[in-house]
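What follows is chain A.
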Amino acid sequence: MNNRIIAFVLGVVGLSATVLAQTSPLPLPPPVEKELAARASNVTEVTLGKNMLAFASKFMNGKDEDEAATRKLIDGLDGIYVRDYEFDKEGQFSMDEIEQLRKYFETSEWTSIVHERERKSGETTDVMVKLVNGESHGMFVLTVEPKELTIVLILGPIKMEDLGKLHNIGGLSALNEVAKMPGVKDKEKTKDKTKVKTGDNE
Partner candidate 1 sequence: MKLEPIDDFERDLRQSLERRPAPPGLKRKVMERRSWLRTQRLQSRSVIWQRLAASVVLAGALCGGWMWHERQEQRKGEEARREVLTALRITGHALNEMKAQLAAHHSPNQE
Partner candidate 2 sequence: MAHDWQPDFEQLVDEHQSMVFSLAARMTGDRGLAEEIAQDVFLELDRNLGKMESAAHVSFWLRRVAMSRSADAMRRRRVRCTDMWIEIEEGHGATTEDKDSPMGARLEQLLATLPEPQRAALILRYQEDLTPEEIAATLDAPLATVKSQLQRGLKLLRHKAQSHLKEYLRVKEQANEA
């Protein structure tokens, strides 16, 4: 009798976890983030699931060009996960910790398109895209400077050119360049072909 109860409870917990996982595609924070945050002098952490993005979209000013573009951008997204850690001095984190971070987010669905390492300065850049059936369904950016570490994870159907249209948010125009990168460009071409075959899944 007791075994049945335990099995039932475990089943419910497992099912709940599965349901939760399905409804919230954003990953849980990796353990190393907690340690980095503890050492950082300035921490910015933003986690917005699909529902929260939809909620926020209602409060965007439709008359403002950028906010209207932002609303259009986030309307179809599944989530945004952003971390920015600033440190007082250099050497507050190790390359091992950076590698742990990258591996945590790099699952089989992700394709690395930028992987730069500067040993002297310790600066690194990683950009990955998630392609599902040839379509872009996520973007991951990890940039590391001597005193700053930034993680950006955007999940959902995302068009780089839409992000690049947000003129007043500096830097996003660089996404146009990301879109042109060989890895992404080739995959985009493949995507166009498969789109014709499979139809519009959006």
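Here are a few things to note about the model shown:
Methods note: a residue touches a chain if its C-beta (ideal position, glycine included) is under 8 Å from a C-beta of that chain, and two chains touch if they have at least 3 such contacts; residues count from 1.
Selection rule, in plain terms: all candidates are chains of the complex that A comes from, given by their letters.
From a predicted model like this one, the values you see are computed outputs, not experimental measurements.
The contact partner of chain A in this complex, picked from the candidates 1 or 2, is 1. Those residues of chain A that touch candidate 1 in the shared complex are 44, 46, 48, 52-53, 55-56, 58-60, 70, 74, 80, 82, 84, 114, 116, 118, 123-125, 127, 141-143, 145, 150, 152, 154, 163, 166, 169-172, 174-175, 177-178.
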